[in-house]
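Input: a single structure, listed below in structure tokens.
Note that one protein chain is taken out, while the other chains of the complex remain in position.
Each chain gets a letter, A and B, in the order it is written, and its residues are counted from 1.
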Amino acid sequence: MSEIILPGDKLPIHRALVQEDPENEAGSNITIGPGLYKSINSKQIIPTQAGIFESKTIKRHEQLYYIESNSSRYIPQTNDYVIGVITGVIGGESYKVSLQDFSNPVILSMMAFPNATKKNRPNLQNGQIVYARVSNAGNEIETELECIDPTTGKDGGFGLLDESGFLFNVKSLNYTRELLFNPNSTILEKLSSRCKFEIAIGINGKIWIKCGDGLNLNKMEVEDDNGSSTVSNDSSKDIKVTLAAVKYITQCQHSSPDQFDNILQQSFKDI
Amino acid sequence: MSRMEIYSPEGLRLDGRRWNELRRFESKINTHPNSSDGSSYVEQGNTKVICMVQGPMEPSSRSQADSTKATIEVNLSVASFSTFERKKRSKSEKRMVELKATLERTFEQSVMCHLYPRTLIQVDVTVLAQDGGLLASVTNAITLALIDAGIAMYDYVSCISVGLYDQTPLLDLNGLEEKDISTLTIGVIGKTEKLALLMLEDKIPLDNLESILGIAIAATHRLRDLMDDEVRKHGNVRASKLAKN
Partner (left out) sequence: MSRKIEITTNEKTYFIEALKNGIRLNGRQFNEMRTPSNIFLSKDEYGYIELEWGLTKISCRVSSFIRKPFEDRPFEGIFNINCEINSMASKQFENGKNSDEEVLISRIIEKSIRRSNSLDLESLCIISGEKVWSITVDLNFLNFDGNFIDIGCFGVMLALSHFKKPDITIINGGKDIIIHDINEREPQPLSILHIPICLTYSFYNTSQNVEENIKGESDEDAIYLLDCDYKEDLLKDGSIIITLNKNREIIQLSKNGGIPIDVNILLDLSLNSIKFVNELTDLIKTLIKDHEQQRFTELNLKLLQVGADR
């Protein structure tokens, strides 16, 4: 079921669901997601964003409602996967991280890394980027990130994204969610037919991609002595492939799925 | 104005110089030892400039502190009596803002700013008299004051203006010449051929550019020597005092 809902519209859900105690009446629990708001006094669920209304049954007796909308400004929500840029250190204890240009900075504690202790701290420089999870986002406190999987205490894929990959921004946040969460999306699948790549998608509109072996700065310096030409050729090719991949991903954002093949062809035509 | 001969057939200019002659260049460093960390006074012909450097010091506002390098702030004030006709100049004039930005950006590169993170180097320049080559004299004065303040630099930044009269380049223009012919100001780091600063505001033929730059670079190298002499002279005076103690 998909329907465009605007703020002020009535939600196309069962009458009983908006009553005071929906569990008893309709026999199901309701979880509301982004774009919906439950008014504290009237207990009504009202839409607050424009977008496509989605309704899903997660389990028996449990309904999920949310509005799939598209925006370009990222507002942190707990459990979001994001890519942040380190912009400074606050009080020697935590990093100041920027999630989007011209947005409020967020905090990444130095303790929120695997195996971090007071003595064994991560050493990140300004300008480096990390893949992180929003651990705490609320109105009253400053947003916090963490680079650790809280259930296992391991890195869980979070942490520093090294310089061998390229970082780029996409304007639409909806698109990054699509890439990250939609299992039916073929965009990345199609790309994998052209090149080997490693990707990190932050739903704050930042994507890190490394094609082939990526940039290997250290390797280049080591091998400069005995065979520099082959190495530089390799990295030159990887750069081209990466740029083509970036072009492809950026352009897919504005196109319908049937054009993806065409765009892929276009982007990779020089390689 | 038009009746004056900028460059006579005999090869003499308004003030009796030849095409390739500099004006009198005099400089002093450490002129204000009490009020500033580094100071200088430069006279190029009748253009007179005082420059004072404070710092590297704590910036007055947080926003000026850069955690990777020092910030350079140039305050340029042109005295209202500096020209023949008394005229008040405001700092917000576009021309002044442009000069200020040009100077700041030039010295950001030639000073080793990365050695002084989170600090401010404040440069106050006062122009006492103007007779052409303003930007050049100011740049030279700042260089000397920075040296006096002991701030790490790669080399001298020496700066000169050159004009073009017909096909002849004229070196180090005075105020009258500057009004009539187009002027190119260049700043060079040390004795290289690398341009740190470049400003041309009026038309010159493209094909003459090379000859103008040639003479200008030679002049900046000469100026560097003149400034170097002055700094060394001052250094010797200080060194001799040390030896006596």
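Assume contacts are C-beta pairs under 8 Å (C-beta built on N, C-alpha and C of every residue); 3 or more make two chains touch, one makes a residue touch a chain.
Treat the numbers as computed from the prediction; the structure is a model and nothing was measured.
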Subject >> Contact residue for the chain not shown (choose from A:N104, A:N120, A:S192 or A:S255) >> reply: A:N104
Subject >> Which residue of B:L12, B:M57, B:A101 or B:V237 touches the chain not shown here >> reply: B:A101
**OP:** In the full complex, which bits of chain B touch the chain not displayed? Write them out.
**Re:** 94-95, 97-98, 100-102, 104-110, 154-155, 184, 188-190, 192-207, 209-210, 213, 217
Original post:
Please identify, in ascending order, the residues of chain A that touch the omitted chain?
Top reply: 85, 87, 98, 101-105, 125, 127-129, 161, 163, 165-168, 208, 215, 217, 232, 235-236, 239-240, 242-243, 247
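The rule we apply is simple: only the chains that are shown with their structure count from here on.
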**OP:** Determine the centre-to-centre distance between chain A and chain B, using the mean Cα coordinates as centres, and give it in whole Å.
**Re:** 52
